[in-house]
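My structure is below; once you've seen it, I'll send some questions.
Up next is chain A:
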Amino acid sequence: MMPAVSNQRNASSDTLLRMEYRGYHAYMPATTKTAGRWALFILLAVIASRIALGGSYSPEQIYMLGAALVWMTTYTLSALRAFALPENPFREWWLTLPLPRKTLVRAHMLGALPFSGCLAAAVWLIATAHNALEAAAAESALYADADRLIGAAFAFAILYAALAMLFTFAGMLITVAMQGWRQLCILAFLLLWGIPTSAIGLLTEIGPENPWLSPLHAAIYAAAALALAAAVYRLCLYVIPRYGFQWIAVRRTGRSGHSARAFLGTAAQSKAERTDARGFRSLYQLERSAFRSVSGRPLVRLVYAVIAAGMAAGGYFSLPNDQWVEMVRALLVIPGIFIVTIVSLRFNFDTAKRRLEWVLVFPYSRVALMLSRMLGAWVTASIWLGGLALATGLGALVRFLVDRPANIGSSNALGGAAFMLAVLLAYVIVGSLLSVFQYGYGNMEWLGILSVPIMIIIFMGPMLVNQFFLPEDLVQSGITERQWLLLAASAIVSLPLAWQAFVFGSRRIGATMYLIHEKQRKRGGEG
Partner candidate 1 sequence: MKPELNYAAPFAASTSSAELTIRCRGVGMSFKKKNVLHDVSFETEKGTIVGLLGPNGAGKSTLMRILTGLMEPSAGTVEVLGGKPSVETLGKLSFLPDRGQLPNWLTAEQWLGYASGIYPDWDRALERQWVRKLEVDASMRIATLSRGQEARLQLLTCLSRRAPLVILDEPFTGVDLLSRESISSAVAEEAAAGDRTFLIATHDIREMESLFDRIVLIGGGTIKGVYDTEALRANGLSVESCYREVFA
Partner candidate 2 sequence: MPPDIIWHVHDFQIDPSRPLYEQFVEQIRAMIAKGQLAPGTRLPSVRETAASLRVNPTTVMKAYQELERLRLTVTHRGQGTFVTDEAEAIARSRRELARTAVRRAEELAASIGLTLEELIALAQEEE
């Protein structure tokens, strides 16, 4: 009797696993068409990395950068997928399957592994190709030792696999952190996201022969990651059935559940008085209201306060010798990418939540609509980042008053800071305008592929700028007039192009939205 039941259970969970795999089918390099896309993406990435990173980095550094990328992508994808579970139309069917919750979780996690594995493999291929090309093309001593290259390739392959597993599992844990006091853990999740982001900045700074990067260390990291992955897996299987499902089941689609509301408690917005705002200004205010509702939440304010405190401390400690300039430089990546991401996320949320249909029938040109969104995002980012900059300044001010360091305020430092600000401004404007291009493919899917290299360039922008526009030690060398001219020239050239891309994407955003809806309808459920 018992074996028959457990056999049945095994059969069901196998089917469930196969169903979970199937959800990724469209994205896996299984058919010639999708495999071609993967290959194209890898090729483009190799070219990009050759251009951006060729020549000055050791093979291990490249691999570590790749490791950070694997970390970030698998983690983000897994976390977003977990986030989207309550919104999944298949949700109720899934929850009422006559299988133990543990089985559901196991299948969900294992089902995601092949895709994460492919991502990790792709990144490994990119890094390895880069190194191979570097070894073949350049004369660098770093790449002379073939054994070293092979050893690194091998060690990091294991590391990538381990990281992919670890962070696919870790991403799912977010379902547990969405209710009650556990929401404080969200900080930890954000930290897990922030580490690879800053690691990217850090890795470009440290020297190529850094011992922390040797293949031996890589092997150790890999082993540690594997062990962690196994531990997190067990943790997921224990903790998600107990605490995660409650959140998944209770959360009303698009509406806040009772407990979440009680804790997150959107600050009771005062009875809005009708403003005299009309037209475009109203559109803009509507956009801003979306961001304000996020920033009004106590949890978000807490996170912000923590980050601000960190920035203040940073300001305090980096004042001597104008090290704060280097701090800003290291952090340059984040604000830029953050802003561009906000714009993309707004579109995705609004499409998924079906708010975009209302927006698209507002009696305004598509360009005006998208521009109001841009402005909303820019102003919000300015306010949020401005607050953090203020915190840093306060920290520096305190240091100035309390323990004034000998060496501050050189013109090089100030010039460097001004330059970076200008770069950031140019990048944000050009980057976010350009990123709207990706919404313009409408019924021409081949155009959608064109957006991939564009998005890669946008996201790699800060890194590229760091590489090509900024000298090694800003405080020492300062910014030359030539660099300012170069910046101005690039801005003048890229702005009209970015604007055209923006207009293009805005005009066709409706068609793209309908394509997405059609696809969702056909695919249903996961995907």
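Candidate entries met the following condition: all candidates are chains of the complex that A comes from, given by their letters.
One rule holds in what follows: a contact is a pair of C-beta atoms (placed from the backbone, for glycine too) under 8 Å apart; a residue touches a chain by one contact, two chains touch by 3 or more; residues count from 1.
Small disclaimer: the values here were computed from a predicted structure and weren't measured.
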| task | Any copy counts here: identify which of 1 or 2 touches chain A within this complex. | result | 1
| candidate 1 partner contacts - residues on chain A that touch it in the complex | 254-256, 266, 269, 271-272, 274-275, 277-279, 281-283, 285-286, 289-290, 293-294, 353-355, 357-358, 360-366, 443, 510-511, 514
